[in-house]
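Structure first, then comments.
Just one protein chain is left out here, and the rest sit where they should.
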Amino acid sequence: MRYLPHTNTDIQQMLATIGIADKEALFSGIPADCRLSRPIDLPPGLAEVDILAQLQQLAAKNAQVSDWSSFLGGGAYNHFIPAVIDHLVSRSEFYTAYTPYQPEISQGTLQGIFEFQTMICQLTGMDMANASMYDGASACAEAVLLAVRAAKKRNRVLICKTLHPHYRQTIATYCRYLDVELIAVETDNGTTPLEQVEQLLDERVAALVVGYPNYFGCIEPLSELAARVHTVDARLITAVAEPLALALYKSPGELGADIVVGDGQSFGLPLSYGGPGIGFFAVREKDMRLLPGRLVGETRDLDGNRSFVLTLATREQHIRREKATSNICSNQGMCALMVSIYLALHGKQGLRKLADINYARANWLREQISTLDGFALPFSTPVFNEFVVTCREPVADLKKRLEQQQILAGVAIGRDYPGLESGLLVCVTEQNSRKQMEQLLTALAGEK
Amino acid sequence: MRYLPHTNTDIQQMLATIGIADKEALFSGIPADCRLSRPIDLPPGLAEVDILAQLQQLAAKNAQVSDWSSFLGGGAYNHFIPAVIDHLVSRSEFYTAYTPYQPEISQGTLQGIFEFQTMICQLTGMDMANASMYDGASACAEAVLLAVRAAKKRNRVLICKTLHPHYRQTIATYCRYLDVELIAVETDNGTTPLEQVEQLLDERVAALVVGYPNYFGCIEPLSELAARVHTVDARLITAVAEPLALALYKSPGELGADIVVGDGQSFGLPLSYGGPGIGFFAVREKDMRLLPGRLVGETRDLDGNRSFVLTLATREQHIRREKATSNICSNQGMCALMVSIYLALHGKQGLRKLADINYARANWLREQISTLDGFALPFSTPVFNEFVVTCREPVADLKKRLEQQQILAGVAIGRDYPGLESGLLVCVTEQNSRKQMEQLLTALAGEK
Amino acid sequence: MIPTDSRGLVLDEPLLFEQSQPGRIGYSLPDTEVPQSAPPADLLRDDITDFPELSEVDVIRHYTRLSTWNYGVDSGFYPLGSCTMKYNPKVNEVAARLPGFAEIHPQTPEALNQGALELMYRLEQALTEVSGFPAISLQPAAGAQGELTGMLMIRAWHEARGSKRTKVIIPDTAHGTNPATASLCGYEVMPVSSTGILGRDAVAAVMSDEVAALMITNPNTLGLFEADIRAICDLVHEQGGLVYCDGANLNALMGISRPGDLGIDVMHFNLHKTFSTPHGGGGPGAGPVGVAEKLIPFLPLPVIIKEGDDYHFDYERPQSIGRVKSFYGHFGILVRAYSYILAMGGNGLKKATELAVLNANYIRARLEGAYALPFKERSLHEVVFSEENLGGGCRTLDVAKRLIDYGFHPPTIYFPLVVAGALMIEPTETESKQTLDDFCDAMLAIAAEAEQDPDKLKQAPTRARRRRLDEVTAARKPRLRWLP
Partner (left out) sequence: MIPTDSRGLVLDEPLLFEQSQPGRIGYSLPDTEVPQSAPPADLLRDDITDFPELSEVDVIRHYTRLSTWNYGVDSGFYPLGSCTMKYNPKVNEVAARLPGFAEIHPQTPEALNQGALELMYRLEQALTEVSGFPAISLQPAAGAQGELTGMLMIRAWHEARGSKRTKVIIPDTAHGTNPATASLCGYEVMPVSSTGILGRDAVAAVMSDEVAALMITNPNTLGLFEADIRAICDLVHEQGGLVYCDGANLNALMGISRPGDLGIDVMHFNLHKTFSTPHGGGGPGAGPVGVAEKLIPFLPLPVIIKEGDDYHFDYERPQSIGRVKSFYGHFGILVRAYSYILAMGGNGLKKATELAVLNANYIRARLEGAYALPFKERSLHEVVFSEENLGGGCRTLDVAKRLIDYGFHPPTIYFPLVVAGALMIEPTETESKQTLDDFCDAMLAIAAEAEQDPDKLKQAPTRARRRRLDEVTAARKPRLRWLP
């Protein structure tokens, strides 16, 4: 076996050094009634060529977005990934390393994360960000926990229904057995109505959680929400599933958010059927010691050279154990690196330009669809690169019909939003050419 | 433009430092009548995504061997390439470096080539090998030049007709305007008849060039040829287009060859429509100072540490100019590295086992085809993984017919071998499963 | 041989922001293709302040140089205990990048991604076979999330039965994620101290009808098999509790013992340990959970099911604890793990375990004496020494840093907490005897240096990119981002 370097001679010599007769004796500490008495019932190992052939067969049964016209978004975005990213993250010093516990030989990872933390701050307009969370949904759930912990006696959290359903569900799971009361905030014209928020806000509320853009692709009135939330000293948690929007729209930080979480998949991570994504988590200075997860800080070494190191570890499980701010240990280090490379490559200009393209195309398509017979726009609020249309044709039928033409028309939102059964969430990125959009329009119009 | 880092400010500052007003002035040394007075008439630069789309369209028009059943060989061999190779050669310290002129910061390339030279010696059974040539054909032509130069007054070289036609043609081109007389040696039973060789050998002959395996896949009687060639003190040049054969068959060195050249493409290089391949060139000690191309040798640095360095440069064009042993400058460094990784990974056992698989499959198929009506084996000499069959059906028709079934049946040899118009050269590697071979047999038998 | 003269050019590299030049670009974007448009001006953002502006070559050099300051498994021996730093096969990386895996969208109708679902289904089956648990969820993102998922299921199971237990027993050898997870589930942690191996009696002493579960690690973080495991499970079960197993150390057990057969109710796997997926400088991992029959209704959403030849996600599971993250699992990591299982086969996995244990015991045999061994039971995949025997006033940290000068990644240190100055060495099976010998030679040399020339240790590392860092200032005056 090519991954196992032991020759028979090696094994014999090693057993002799250990002072046992055979490999069996290595397991003498395991009681007989704990032993598996048969071989593992899995097929014998395959040659590399056969592994790839088998996997290729499975891969061929999937609908690659490069072979389809895909207008799917809803928490995972089909953006182009420059070749540079894979080239750089394939450097094994990065991806075969562990969490940088030994800073003297981990400065590459550490400086990379420090830069990631910085760019997340810049994008979100916040003071500090951690080294990553699993994904946007779990980051959002941890943000709720932070807010509740920070607010001490308060245990209510308002969750806007416009927040991505997976985020809402994950929050619910994380809070399941904790003393947290989750209260849903209804929806109006695709965003969160300020009046209802005002009604719900009181001294029991620790935080309000809102998407930006929200699940409908709409831009929520963040600064208005912030103003109201802050009147009761609660925290505004903003969740960003499509962070490219932050290159075009005002940052949550600028608008008054207290915590900004989200998923960085848009920035250079393959769709990969939804995982791994990468959660980000940014806060104001005041919440620094409540942050979950790893943090990299700047310091100096004995020679006075600038260096980076994992810091404020007293927040973390390996030091604080049951009192830790979170149980997270492994995070999404490699994904953070990919995001950083993506952001560095696009830079200030490129990210804005890319956001402009996404905006222009999506809004063009939105307009065009709205002129088609049988389609309407339920919401008038500004959007970024995603929007909801309602269709006269049943959404399931429409989707099926378009699949015949190799088009993935969008995400049906009816299951998550009773009352919006006719709604289709359509996403447009720079990967959807005008030609693709025109084909979509023809196909949509083609209803018999 | 993302490959061009200059900002406008940079450019202005640089022009000021230079002391000129604009970029135009940079070209003041070029007379007006030498200037191009119009823009380059090529389309504007494309975005990365569009480059890949355009290239993918071209790529889609080609017959990938992974989508076809390919029994093509004839100088390029479809062997499996382990993932490790691409991973390692993608390390940019290797592939973005130049020829290792500065050994202090090129020990990676240098040790890699030293190991390559060593493994080529081990495989071929020779004393020393150079750092690579362009390909087998040009290496073979340079071997002829070496032999003529070494032999001083002799200018005749015998070329076996069984040698790969491209090798023969390349030799002819290289010798076109030199005082070298090339004499063809005929063929018998797929190999070179010793009697004819005996007749042609005399004091005018500098060398005989023979393939091993030859173009028909047959194993030439190397030691018998060597014995005869050496009676007149000429050199036996052995050319190996499928070096995997050397893991199974006796090495040319062991059998008496004086020069062994060939192409290493089989060892981990993609087919890539025939290039880049990699020429190798191995000689006996006596010819060391006549070797063309780069050579890496072992030495020590000032601290006494073992080090590697380009050596014996006085043979080369940059020192010896018109008296150099060759004009070669760039060689196939990255390919040499790929070959080395491939050989190191397969190792002594793996290479033999792989050769066994190739041999067993090819010889099984050869037997099976020979039992089909309408097919015959023109030669009885042992083969490695390639063999000639003759077909009753016109070869061109047969090939076309099988292409309908997504089968590339083999290489027609009639154009290069008048008299063998019915010959098809069939190659079998570990990439041709038994199932593929059975399909080929069914298809062959299916002639109406 | 010990690489004592290693040295070479390692280049400096400032922060991205420090290199940025206004107007420099590294992107390459297609045309807009439709009329330009923009959101209302009051929503529009200005420039992203201080965001970097670089060319492609700047970015390439930046990360290329950064990488050279790092040490990975591909650089050399990385015996980081509890982390199972085995070789990450390169074919797995190719597999995960196949366009039919990397370019598929999670919102695609299931019927159009049957290959992905089938792969995950097959992976679940393989994990079932290796672990003995009848059902698996691939959903959790990493080990700690697997723990959370598992403990939430335990709590849901209790609640479904109307049982309101409040406590979880956790041995003092446990990883920090165990108590942190118990807290996240609203449980109070009851530490129990073990003397190497957790005795049934120790558990009995604290077990009660207030205890919802025991969280145990097997083999534990000392590298020892919990020999009383069956009896302990019986005991906990008898008293109405459940048993969670931290499966981080499964690399010691493949083909040897199946946690699911021993009475464990739920266990997480770390695919990034046992199943060779890369650690990525911190992640992403994958932390599937395996459960006993009784916990199947509580599995997180969704669950893959096979109906006829078709694969689906099942969301209609009323007792489920719900969703713990978006979509389903770290698919890209799952592909790698499945590719590994295909390469190894059943026998290969067992052989991996045997050799991992052989390697750990070989190191133990070579170093015992020079280094103090607090627990004498037969080691499995890792061995834990203490700093007790060190001369010259040297501590575990000094040994670790000195190992860097010898070209090795240090072991895990100061964990588990029950060992004074623990040096937790897990070689894994992909290391050869030669590598182990080089490492042991270095360890022995360091032990001798501690006696004779302790400054060598205390000043170490001197050959790395950086010398020891001022971690105190880092924590006291945190600088967590660059500012101009």
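The first chain written gets the first letter, and so on, giving A, B and C; residue counts start at 1 in each chain.
The definition used in the following text is that contacts are C-beta pairs under 8 Å (C-beta built on N, C-alpha and C of every residue); 3 or more make two chains touch, one makes a residue touch a chain.
Bear in mind the structure is a predicted one, so any value in this text is a computation, not a measurement.
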Visible chains in contact with the missing one: A, B, C
Which of B:E186, B:E203 or B:E254 contacts the chain that the document leaves out: B:E254
Touch criterion as defined above, residue of B:Q199, B:T231 or B:N305 at the omitted chain: B:N305
Per the touch definition above, residue among C:G76, C:G199 or C:G240 touching the missing chain: C:G76
Subunit C residues touching the omitted chain (full complex): 1, 3-14, 19, 21, 24, 28, 55-58, 60-61, 64-65, 68-69, 71, 74-76, 87, 89-90, 343, 404, 407, 430-432, 434, 461, 463-465
Residue ranges of subunit A at the interface with the undisplayed chain: 1-10, 47-50, 82-84, 87, 92, 105, 303, 305
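One rule holds in what follows: only the chains that are shown with their structure count from here on.
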Chain at maximum distance from subunit C, centres defined as averaged CA atoms: B
Distance from subunit C to subunit B - Cα centre to Cα centre, in angstrom: 46
Subunit A and subunit B: spacing of chain centres that average the CA atoms, whole Å: 48
Where subunit C touches two or more other chains, by residue: 23-30, 54, 56, 60, 64, 89, 91, 93-94
Touching two or more other chains - residue numbers and ranges from subunit A: 48, 82, 87, 90-92, 345, 430
